[in-house]
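Some chains omitted; the rest stay in position.
Chain lettering (A and B) follows the sequence in which the chains are written, and residue indices restart at 1 in each chain.
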Amino acid sequence: MAKTNPGRFFEDYTLGEVIVHAVPRTVSGGERALYHALYPARHALASSDAFAQSCGLPASPLDDIAAFHVVFGKTVPDISLNALANLGYAEGHWLRPVWPGDTLRSESEVIGLKQNSNGKSGVVWVRTRGFNQHDDVVIEYVRWAMVRKRDLERPAPEPVIPDLQEAVTPDQLVIPEGLDFSGYDFALAGEPHRFGDYEIGETIDHVDGVTVEEAEHMLATRLWQNTAKVHFDATQREDGRRLIYGGHVISMARALSFNGLANAQVVVALNGGAHANPCFAGDTIRAWSEVLDKAETAAPGVGALRLRLVATKGGAPFRLRGENGKYLPEVLLDLDYWALIPL
Amino acid sequence: MAKTNPGRFFEDYTLGEVIVHAVPRTVSGGERALYHALYPARHALASSDAFAQSCGLPASPLDDIAAFHVVFGKTVPDISLNALANLGYAEGHWLRPVWPGDTLRSESEVIGLKQNSNGKSGVVWVRTRGFNQHDDVVIEYVRWAMVRKRDLERPAPEPVIPDLQEAVTPDQLVIPEGLDFSGYDFALAGEPHRFGDYEIGETIDHVDGVTVEEAEHMLATRLWQNTAKVHFDATQREDGRRLIYGGHVISMARALSFNGLANAQVVVALNGGAHANPCFAGDTIRAWSEVLDKAETAAPGVGALRLRLVATKGGAPFRLRGENGKYLPEVLLDLDYWALIPL
């Protein structure tokens, strides 16, 4: 009996099944320190207990994107080991902050299946939930990936394509319990721009660039216990380069967005996202944002911005797609999310 | 008076003396996070407080091999600064888990001395003990190294070669207090294979490979406060490469062995080990294991596997030595240890 994990193939998924992902993980100040070493992360709420307390929280939570990586990483051995492409995200919600000392685990429910017309692969939709040690859901999101078939003879399942929201609506945003921006300290946060200073359609060039090294993206990807071979094994490609985990680009872009969006403190929902082109060591990552929507919330002093966050490895800012409608070759990431910002 | 440490030479060791190693170290969640960033470590017991508690422990301990590195690192300035070769390990025991917050220090007793026939060097055997802040021994092991003489005129000491066990016997294994695998969660641990699924003589290819970078092995080796120049100073070799600390290879191989040995949760004894060939940045480390022995223990639901863990930098798995009896050039590590696994 082979004891190593071959990963799941398309025919191994059943609609409605819930996959329990392995290796729960307790996070601490160590994960926070590493996150700050790996990315130029400066949002004050995830940097300072005192600042978080001045915003009504008991302590500084783990960076929201870091929490996402912990939950996501656990799903890789069951979902994406034989994936040909990571196709999209939708209906992502950060439901509760993750605190140092929390233990996270993940489960994924299969909510859609559609074999491709070539009969060699299919698309699998899963809704993944990350739980803390109290069995509270801390994060949930839908993700779909194209997965290889192993046994091409197996009949195609009845196609089921889930009906997904184009974007999370403002009334669906879940504000962290106690969050209160009415006494927000803009000087300590680093920028004076508040909710009212951002307009729908506005674009922001985040200016700074970070050149990525092999050691850095591997440290990050291992920290999230993501096991996909392509990120670690230089013998997987003829040119010896390792494909950088798409989440590394998300974190880098979100951290760079501090410069212009320093007060967009809390990532609260994920509407969609595409890893437009691969990223490799030596690339210099830059980022720009576009304000897609705005909404007030019921929490004191707390507004929400819907933002497009684009990461590039060159080229001018604010260019996304070519005349053919496809992403330009320098675009790495096109992410659509909601963030909370003081009114 | 020269104030820097020249290291000890063969003639500086006296049979029976106890060397107090410098620089005690307090470990925290920071060391755990870094360990997970440096290696693809996924054994659940060292990853999750909740999982560890479900196995009868008060919290998730520091990874057993990480604890070994902390204890070992302290010995380098006194034992291996002038070593020509690290020759072997024996009689290694993990006697107590190391918890975040513990402070470790090390001592080594000289238990054997034998000058080489060339008169230029000799072999020193030491039994090293790592203590926590309560003066409990947490780890002990025997190690021997070939050390240069400084003063070739000094007479050879009476040769004393310690009588070492070929392997720790099952009845000598010290099980962590409270460990209970009777309610073990195989889904969260990541694999269904239990004690009864492994057979003596069985070999397991752990499949995955990790390409190593200079920055990574130096971060790891410094974290253990190992000061050996060859790991850090590119001017020590004509080709500018830095020799990778053998312990980096041990940790990488042990972490890779998750894929096939996910339930071999606790490293409990070290029977022997050889660093067969040097490892350098750019090498892609892979690992395979062989089941050497099996034993039940007195702890509830807890069995023990004696495992050979081999790390390579290429070549096919399960090949260890050439026709001449020597390690094949691609073999980096041949380690023999006992691990605890659910029955």
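In this section, contacts are C-beta pairs under 8 Å (C-beta built on N, C-alpha and C of every residue); 3 or more make two chains touch, one makes a residue touch a chain.
Because the structure is a prediction, the values reported are computed rather than measured.
Every protein chain here is a copy of the same sequence, 2 of them drawn, and the whole complex in this file adds up to 3 copies.
One rule holds for everything that comes next: only the chains that are shown with their structure count from here on.
Chains compared, chain A against chain B: the Cα-based superposition rotates one onto the other by 120 degrees, nearest 5.
Chain A and chain B have centres, each the mean of its CA atoms, that are 36 Å apart.
Contact residues on chain A toward chain B in their complex (touch as defined above): 1, 3-5, 20, 22-31, 33-34, 77, 100-101, 103, 105, 133, 213-216, 218-220, 222-223, 225, 227, 229, 232-235, 242.
If you check the complex, the residues on chain B that touch chain A are 28-34, 36-42, 44, 47-51, 60, 100, 187-191, 193, 197, 204-211, 213-216, 259-262, 282, 284.
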